[in-house]
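Dropping the structure in here first, questions after.
All protein chains but one are shown at their positions in the complex.
By written order: A and B. Residues from 1 in each chain.
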Amino acid sequence: MKRFIAFVRKEFYHIVRDRRTAAILFGMPILQLLLFGYAIRNEVSEVRTGILDMSHDTVTEAITDKLFSSGTFIFAGNLQSEKEIAPAFAAGRMNEVVVFEPDFAGRLQKDGVARMQVVTDGSDPNVSRIVTGYTQAVVSDYLAEQADGSARQVGVEAVPLMMFNPSLKSVYLFVPGLMAMILMLVSALMTSISITREKESGTMELLLVSSLRPVQIIVGKVVPYLLLSFVNVVTVVSLAYFVFGVPCRGNVALLFAESLLFIMTALSLGIMISTITNSQQVAMMVSLAGLLLPTVLLSGFIFPIHSMAWPLQVISNIIPARWYLVIVRGIMLKGAGIAVLWKETLTLLVMTVLFMAASVRKFSERLQ
Amino acid sequence: MKERIDKVRKSLTVVAHLLRKEFLQIFRNKGMLPIMFVMPFIQLIILANAATFDVPEVPFHLQDFDRTALSDRLVKRFTSTGYFKMTGESFRQGNAIGVLTGNRADMVLTIPKDFEQEMMTTGHAQVQLLIDAEDGFTAGVIQGYANDIVTAFNRDLPELLPQLAGTQIVQPVIDIQSRGWYNPELVYIDYMVPGVLVVLVTLIGLFLSGMNVVREKEIGTIDQINVTPIRRWQFITGKLLPFWIIALGELTVGLIIARAIFHVPMLGHYYVIYLVAAIYLLVVLGMGLLISTVTESQQQAMFIAWFFIVIFVLLSGLFTPIQSMPHWAQNLTLANPVRHFVDIMRRVMLKGSNLGDIAKPFGILGLEAVVMLALAVNRYRKTSE
Partner (left out) sequence: MAEAVIQTEKLTRKFGSFTAVDEISFSVASGEIFGFLGANGAGKTTAMKMLTGLLAPTSGEATVAGFDVYRETESIRRNIGYMSQRFSLYDDLTPRENIRFFGGIYGLGSSELREKGERLLDSLDLQESADTRLAALPLGWKQKLAFSVALLHEPKLIFLDEPTGGVDPVTRRRFWDMIYDATDRGVTVFVTTHYMDEAEYCDRVSIMVDGRIAALDTPAMLKKQFAAETMNEVFIQLARPAKRGEG
């Protein structure tokens, strides 16, 4: 045990002594979370909108007025015909063109149905989808107001209640995602080279002839990083709460405990990468180039997992960040407790054990 | 004149020797080959599919406190359209939020007691939609689906409740057709494939070049090179070219995959893409070599490279719109080479833009290439201070 503690201490010094690397390790998460927390949003604040009104009646004008009075839509010009749409998009002058069919008010009155078109620049489907949604919302509002004004309402009325995030801020969605991504990548990267570096510098032999058991070596490599990574957990959670105002409706202690578990998973994954690769280069490529995009894309950070095709949903199960994301959003936004999150917690736990076991096993093979 | 040509030839021979050596080393590194040549394409094929905001069947939970014929009809409306899928039912007040917290449904539909009664007597009744708005965008879509269903239900009400016949309950409807120009069905694949491809090529290029020089420092071979009369530009060129060639090769494979597997349209010209790629890669690799020359260990180099890559990727407009960013961040992205190349790829492939259309981002890339290469050559010192 004494030897083990000495070993952990040595590893610890190793990390802290390299000032430059230490600065990067602790500075980077703060900088990235601040930068992305402000920049990664999916609200669109200025929709440059063109109007192609083939009817020019009171209704189309009322809708147009309503559109531009919301503040989100910015008038970008009137179009005279469909032919003008293409050049407007090609030049990037407009994000959207709203088209009203001829005799719009008349048809609405007579048939109860009038048609309008929302044409968006589909080369960015993200913006298209958001902008279309906004426009639809404005039109629904208009109709609702009309209905309120006329007699009393008849029929069923669906009263929506937006839970957990009433103002639909995307910051609440993305900040937890950023936390997961940053913690995952930084932690995995830290340990992924810890063993390969020893292999390359030749100090591995020293470790091998020492009387430390493989489990002790593996755990000894993880523990110092666990302590250091926890510093990152604290800063990242504090930034989310204090700077971005993401509420923490659940238990803070639980949030920290789960975060600790998650970095443990990431560090173990790093160690596993370290034991199965033979050079620092390969280890770093696997932990960086191999983890970056899957963590961003398959964790539910930006793209909802339930929107994906089933094979991808299956693959997403092996991404640790996916589970942590559910946990963070659950605790912070929904105030969920362990009773709800036990499945995700258990998954991370199992992953950690598997990664560790695989590392120890691979490491022992080397000993023989 | 002849002497001059001879000198140039000799000079290039040195570069060729360096090139040869780098290629030998790259292809001899067995552990690295699959990471360079297999992993990116697996990622491309799998991950390009992941990006979608489609909201498929929304799982919803039902709390029907009325349990009448009418409430049943309304519920059937929800379950029969294909937009909603019922995952559970309960009859206890206050249970609804627990359902959302536990992620067992994205919406809870609550039909109050006396729903039918109210409808018959007053012609008006409310139901409640409790929507999980963690993801605001999805929440909006769910609300839209629900409204459509309720509206359609209202239209059929006179048939269900004869006493309502004759009252004007048909609310006027504005039918909104949405259409994406260039991409009518808003297919995400077309949009994601070029972007993901750019990111993968960038990852490989930046990481490999970033580790390269500093690795020679770690092993000690850099001194052996530095005592030779090799020139700085020869050194940087010899280090840069192998990765430049490999990256262009990977881009080519990626474009073939885009075409053959994903059927991404190619409205523009390939030569435009390659011309831009040639310059773009100089920016990326120049930056990698710069990082490599100023760092002391591969680990440091990788941390720094990683730091930039994550910023480049997340602020590239690939996943979230640049338009959504605050103005200062939008300005920041003007310096982001990934942003420009993703933008150019999409424009050339999906809109058929030609060189003239992309002159501005192309110009920025050219400028960055010059700066990066100059810095890389300049920061590489054969004599340490």
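We adopt the following convention: a residue touches a chain if its C-beta (ideal position, glycine included) is under 8 Å from a C-beta of that chain, and two chains touch if they have at least 3 such contacts.
Note that the structure is a prediction, hence the values are computed from the model and not measured.
Looking at the complete complex, one finds that the omitted chain is in touch with B.
Contact with the chain that does not appear here is found for just one residue of B:Ser80, B:Thr228 or B:Asn354, B:Thr228.
Considering the full assembly, B:Gln25 is the residue among B:Gln25, B:Gln126 or B:Asn378 that touches the omitted chain. Think of the hidden chain as still there; on chain B it touches residues 10, 13-14, 16-18, 20-21, 24-25, 28-29, 219-221, 223-230, 234, 382-385.
By definition in this document, only the chains that are shown with their structure count from here on.
Across the complex, chain A meets chain B through its residues 18, 20-21, 24-25, 28, 31-32, 35-36, 38-46, 85-86, 89-90, 95, 108-109, 112-130, 132-133, 135-137, 139-140, 142-143, 146-147, 152-170, 172-174, 185, 189, 193, 197, 200, 277-282, 284-286, 288-290, 292-294, 296-298, 302-304, 306-309, 312, 315-316, 326, 329-330, 333-336, 340.
Those residues of chain B whose C-beta lies close enough to touch chain A in the complex are 29, 31-32, 35-36, 39-40, 43, 46-47, 49-56, 74, 97, 100-103, 119, 123-141, 143-144, 146-147, 150, 153-154, 157, 164, 167-184, 186-188, 191, 196, 199-200, 203-204, 207-208, 211, 215, 218, 296-300, 302-307, 309-311, 313-315, 317, 319-321, 323-326, 329, 332, 346-347, 350-351, 357.
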